[in-house]
Every structure is written in structure tokens, then in C-alpha cells.
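Let me begin by presenting the structure, written as C-alpha cells, before commenting on it.
The complex appears here without one of its protein chains, the remainder shown in place.
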Amino acid sequence: MTLSAVASSTSQTEHEVKLLREMLLIRYFEEKSAELYTQEKIRGFLHLYIGEEAVAVGAMQSLRPEDAVVSTYREHGHALARGLSADSIMAEMYGKLEGCSRGRGGSMHLFDARTRFYGGNAIVGGGLPLAVGLALADKMQARNQVTACFFGEGAVAEGEFHESINLAALWQLPVLFLCENNLYAMGTALARSESQTDIHLKAASYQVPSEAVDGMNVLAVEEATQRAAAAVRAGEGPYFLELRTYRFRAHSMFDPQLYRDKAEVEEWKKRCPIATLSQRLRQEGVLTDESLTRLEAEVWAEVDASVAFAEAGTWEPVEELTRFVYSERLAP
Amino acid sequence: MNTIKTTYREAVREAIREAIRQDSRVFLMGEDVGRYGGCFAVSKGLLDELGPERIRDTPLSESAFVGAGIGAAMGGMRPIVEIMTVNFSLLALDQILNNAATILHMSGGQFNIPLVIRMATGGGRQLAAQHSHSLEGWYAHIPGIKVLAPATLEDARGMLWTALEDPDPVLIFENALLYNLEGELPADAGPVGIDKAKVLRSGTDVSLITYGGSLYKTLDAAERLAGEGISAEVLDLRTLRPLDTPAILASVAKTHRAVIVDEGWRSGSISAEISTRLMEGAFYELDAPVARVCSAEVPMPYPKHLEQAALPQAETIVQTVRQLVGGHG
Partner (left out) sequence: MPSLGSDMEAGTLVEWLIKPGDIVKRGDIVAVVETQKGAIDVETFEAGVVEQILVPVGEKVPVGAVLALIRSEGEAAAAPPPAPVPVPERPQPQAPIVTPGRARISPAARKHAGELGVDLAGLTGTGPGGAVTLDDVERAAQSAKLKPPTAAERHAAMRQAIGAAMARSKREIPHYYLGTTIDMSRAMAWLQTENERRPITERLLHAVLLLKAVALAVRQVPELNGFWINGESRPSQDVHVGMGISLRGGGLVAPALHQADSRSLDELMAGLRDLVQRARTGSLRSSELSDATLTITHLGEQGVDTVYGIIYPPRVALVGFGRVLERPWSVNGKIESRPLLQATLAADHRASNGHRGGLFLTALDRLLQEPEKL
């Protein structure tokens, strides 16, 4: 499913087009989700990944099918890039039985056993100990696997971050900590909540190799995560990357963004990972206006198909309400 | 039958040892379980016997190591996480409630969490307000986990294996005053069931329903009541979630009176739940209102006389039963 970049330039440009496509899928999927939310098809909370696509797409290139992914409530991008179908995610947000979590979870709780996608967590920082545990299981069973743990910079204020990274470092566990620093934890700017705003330095203080990465550049993200994942896979213990990025939209749908300037948003939009990559590919002649338009239309079609899939989906029967509280024993 | 003399502590230790020896996926992790030998000496000697891979000392990070237990369980291991006492478990409450109890459901049934968490519980050792909680009834409120309260040697020895085989998270509460309990066990004692209550003393005049640390006070009270001509039945709940409702109803259908002995604070306690189930399921069997003997609703005070006044006592149970039964005309 994922290929690492290979030396040949033709493969490299093909690869970059693939990266662009994956980012476009996330972008259009999120925009469509916003529309559907205003029409009350999607309910609860909706946290959009628009602007941060380079992080999910770049990072997933370094993961193998046997690796594990732990994510947050802003997870649609991670889920799509990991390989969950747009159909299953859209159906999940509609609450339909055909969703990846049988409709039981919604936007914040996407789970998929096939791709080892362990959610989706509504508690900031709640997934970090889980990632440590998954990595512990791999190490104890001598499985050469990586657990990638995505979280926002808001999580580093939680005690669970410090406990988790300390434990991972102490026991030298194969966790790839991927901190998506988009400068705002809901409505609180980084400078107003952290005494030390260079987040990767915090990880370094736990004796964990750590770097800051330009999260708006998909190739930079890819390169850094390749190196980091390789180190983790080689048994060198956990690795920490601070991916500096920005969300172009509000924290969630019902957020008037009183905490930041529109001018600041416009500045960051100039660094849009999709715009910059597609522009460069056009300049290099890899893509033409037509081929780009065709690509965009293909991706929109995939998104529209997922909406149709979700619309046609079924509601889980109410009689089944109390299932999945405890495991169901298989009949002998 | 061959029996051995043992203690509750040794029975738990043997259960852990046996589980780790028999199943390569099982390991124990928690604070001071290795080098220190366990805060209550339960795991004494196990580090030397079984090695540091299987007996893991953790830093003081309840949230992280409980969450790691959850993740490790999802990753194919069968961890036994030891939280030193229920008092510290509050630091891991988010992991227990928002992850362990809910991931199976949130994932639509894809990921189960076969995790066991053991904790010491209970008051009575003058450890004051922050070290004397009995919160097993509180945890029993949560769907998605199971809550056990082994009070006998058989259960201390046998519940752990069954809990480890369970595909879902199981919390085992060991009342700290029971660790020194001495007695005899069959030499080949093994796993026991974890879903049924047990009548430890049969009786006809009143059902004394209890669990955990209060069991022996209740048995003591029953013995004294027998001397007064009152025949009390003692039901050891053994499991607080799921409650063995049929056993509770059957006992009271026989005796028509119930006293619930619960070391939790009275209001909103598990005794309130049991009382309500009796009202729902055995209303017409009751000859008297259901009575409860619980801890006084005060943070646990330090001096002995106040602490003992706060906790359920055999004498209080006896008096409560007398009031319930007395007054025949």
C-alpha cells in the first residue's frame, strides 16, 4: 500500500503525484464533511484537518502494514492516509452500521483492525499511554514493529505526555511520537500555555532523540519520519518529531475563532501544502492544468461516492443497543 | 484431600506465579512489584524467580502504566497491572473509564482489552483520609469492566486465572486487612468462577449480604446471632459487577429480611444498588425494609476510635439484625 521514495526521478515524480492525491483526498473529504455537518447529516463534534494534510500523508509513508497508529479526535486525515476507505469513514460519521466502528464511535472514534488503526480519542493525551502499551507488546513479543502516536501540542501540557514519554524512553520502546504543533490548543495559543514553546526540547529532556520539522512540506515530513521510523525500527528506542503546521479552519465547527487574527490565517494559507506542491509540480511540467483538473475531479468523485455510500447505509437496530459492552463469546 | 496451610497473600502470590509460568503472555507491572517485593509483599521473591521481563517495576505514573497495560493487552499480551492501592487509581481513572471500559464499544467490537488490574483497598489501619478508600462499589457503576472482590483464600487463589482468561478488563480488589488471613487450601486449588455469589453460611431468619473486607465481620455477627436464636444466612457477593442478582433474590425469598454490609460510604453505594434490586425483584418477599451497614460519610479520620466508629463492625451488624427481627407479637 505505501512505497518509500526510490532514487529514480520518474518514480519520484509519480510518488509526489501520489502524495498530492492523498492530500487532495483529505482536503476534499474534510470540506465535504463541513458542508454535511451544517446540514445536520454529521452530528456531535467535527474537527477538520484542513491545512495539516502534509503531516498525515508524509508520516504514513514510513509506516508498514504491521505497524500501529494511535491518533486523536482530529483523525480523518490520519485514517484516510493510513488506508481506511472514505466510504467507511463517512458512513461512520453518519452513524451508520457500515461505518468503520459500526457507527458506534462517530468522528472522534475511528477504529480499524485491518490497518491497526487504534482510534480516535476524545481525551487530549489519552492515546499516549495506549501507544506505549502497544509498543511494549511488540517489544515483549520480539516483533519488529513501530507504533506511531499522533497528538497535538496541547497534549504536552497533560501529565500523561510526560509519563508516557518517560516510560517509553526508560524501557526503550518502539514508539514514534508525532506532535502536530498547530499553535493552538482549541482556543489557547501555545505561548499562553507552555513556558517552553520549543516542544521538541521537552522530549529531548527525556533522553529521546527529537527534531522540529516543517509540517507544511510533505516531502520534509516524509524524510524526517523515514529517518525516525528507521531508528525506532532498528531498536534505538522512541523518537520524537515536532511537526510545525497550521489548521486553516476553526478548532471545530462551532468556533468563531476569537483567539486568532484572520490575517495570521491568510499568511499561513500561503504555505498550503497542497497549493505549494501542486504549483511546483505544474512548474516542473509533471502536471498540466488538465491533468490536475482531472486528478481533482477523480478525488471529488471518490468523496461524493463516500457520501452516497453513507446516505444509503443502514441504522444499527435499536435492539442491539447493549452489544459491545463485553466481548461476545463465539458459539462453540 | 491434601491441604496446605497458607495465607491470603501467599495465595495471591501463587496465583500470579502460576499464571506467569503457564502463559507466556502474562506479566506483572506496577510500582515496587519487583525489587521491593510489592507494597504488601504479595510479589516478594517473584522478580528473582521470574525475571525482570515478567515482573516490571514502573515509575510513579499510574496513568501511563495503566494505559500501557491497555495498549499491551490490545497488542496481544495479558498484563496484570498492579495499582498499589485504590487510592492511587484515581490518577488512572481516565485510562480505566475512557479507554479500558470503552474501546470495545467505540470500535464497534473490533478491539477487546484482556487486561487485569489488581488493587489493594479498604480502611482500618489508621492511614487517614487519602489512604483508606473503598471504591470498588464506585467502579462497579461502569459498564465494560468487571469488578471482583475476593475475600476467601479460595478466591484469592483462584479468581486471577479466570480473570486473565476473560477477554474484557477485570478489576480485582484485595482488601489490605485480608492479606494476613490464614487458613487451609486444597493443595491442588485452582481457578474459580468469577460471576456467582456464594452462600457461606445458610440461615433462615435474615440474609446478610456482603463482600470483601466486611465478610469476616459479617460471619462473626452471624455466629453471635445464632447464640441469640437468630439464624442468619451469609452471602458473599464475590463479584460486584456483574452482581449475581438471582442469588441475592433467592436468599431473601427464603429469609424475607436483608441486611447489606458494605464498607463504601452509604449514599449511592453498591448497597443502594442491591437494595433497589431487592425492591425490584423481591418486593413481596420482604417482611421488613432492607437495612444497610456502611461506612459513615466522613473522610476517614486518623485516630483509632474514630476510624473504628466510621467502619462497619460486627456489633453494628448484630444490632441491626436484632432490630429487624425483634418485635414479634
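By letter and in written order, the chains are A and B; residue numbering begins at 1 in each of them.
Note that a residue touches a chain if its C-beta (ideal position, glycine included) is under 8 Å from a C-beta of that chain, and two chains touch if they have at least 3 such contacts.
Every value quoted in this text rests on a predicted model; they were computed, and no experiment measured them.
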item: Residue among A:Thr10, A:Gln39 or A:Gln196 that touches the chain left out of view; value: A:Gln39
item: Candidate in contact with the missing chain, chosen from B:Val206, B:Ala282 or B:Leu324; value: B:Ala282
item: Among A:Ala157, A:Ala212, A:Ala231 or A:Met253, the residue in touch with the chain that has been omitted; value: A:Met253
item: Footprint left on chain B by the chain that the document does not show; value: 229, 245-246, 249-250, 253, 277, 280-285, 328-329
item: Residues of chain A (touch criterion as defined above) contacting the omitted chain; value: 31, 34-35, 37-40, 43-45, 252-256, 258, 311-312, 315, 317-319, 321-322
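To be clear about the criterion, only the chains that are shown with their structure count from here on.
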item: Mean-CA-position distance for chain B and chain A (Å); value: 41
item: Of chain B, residues touching chain A in the complex; value: 27, 53, 58-59, 61, 63-77, 79, 94-95, 98-99, 103-112, 143-144, 146, 167-168
item: Touching residues on chain A, where the partner in the complex is chain B; value: 68, 70, 99-105, 109, 111-113, 118-123, 126, 128-138, 140-141, 147, 159-160, 163-164, 166-167, 170, 323-328
